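Moving on, here comes subunit A:
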Amino acid sequence: MKSNEIFERLIAEFPEDIISLNEDENSESFIYVNPRNIVEIMLFLRDENDLFFDYLSCLSGVDSKENLTVVYNLYSIQLKHRITIKADIPKENPSIATVEKVWLTADWHEREAWDLIGIKFEGHHNLIRILNPYDWEGHPLQKDYKTPEYYHGMRVPV
Partner candidate 1 sequence: MESNIILQLFGDNIWSYLIIVAIPLVFVIIYALVAILGELKVASWVQDRLGPMRTGWKGVIQPIAEVVKLLQKEDITPKNVNKPLFNTAPFVMFVGSFAAFAVIPFSSKFIPADLNVGLFYVFAVSSFAVIGILMGGWSSNNKYSMLGGIRSAAQMISYEIPMALSILAIAALSQSLNMNTIIELQNGGFWNWNIFGGSGPWYKLLFLPFTLILFLIYFIGSLAETNRTPFDIPEGESEIVAGYHTEYSGMKFAMFFFAEYANMFVVSALVTIMFFGGWQSPFGDFLNDPIMQIVWFLLKSMFFVFVQIWLRWTLPRVRVDQLMYITWKVMLPFAFIAFLGIATWAMLKP
Partner candidate 2 sequence: MGFLDRLDKGLDPVGPDIMLGTVEDLLNWGRSKSDWYMHFGIACCAIEFMAVNAAHFDLMRFGAIPRASPRQADFIIISGTVTLKMAERIKRLYEQMAEPKYVFSMGSCANSGGPYWEHGYHVLKGVDRIIPVDVYVPGCPPRPEAFLEGMVQLQKKIRHQEIFRKREKMSPEDLKAIEDRKIEMEKQYQDYLADQKLKNQEIG
């Protein structure tokens, strides 16, 4: 299934939540969606027989100066097609509903996005840091992150 067909299926089902489709030859084709109904959209993408996105390849958080973006790279093992879903969330209140109920793999990906970018996933059963120590401060991949001087008495920068 081509990305524009997927887009049409989505816009027919969720007319208010689907924002735009971006297609480019040398780039990934992605669909911007509204973050508020993200779980319903994902469930629709997973459960419809002609979409059947049963595989969440990747979930990334991106800090693009103005706002934070959550990027879902979906793939269908049965139908062998792919699509990218993007949702912009504001920097002041970076929260979005969790999709760990949709794909189990989202659990650790979301914990990583919280740890590194600082996106809060509402409803996640165990949203704690995963890579950095549990008492780490700040979210290192945010553009305005400052490396701490000391951690537990060990000097961090050179």
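Regarding candidate selection, all candidates are chains of the complex that A comes from, given by their letters.
General observations
Keep this in mind: a contact is a pair of C-beta atoms (placed from the backbone, for glycine too) under 8 Å apart; a residue touches a chain by one contact, two chains touch by 3 or more; residues count from 1.
The structure presented is a predicted model; accordingly, all values stated were derived computationally and were not measured.
In summary, of the candidates 1 or 2 that share the complex with subunit A, the touching one is 2. The touching residues of subunit A, when paired with candidate 2 in their complex, are 131-133, 140, 145, 147-148, 151-152, 154-156, 158.
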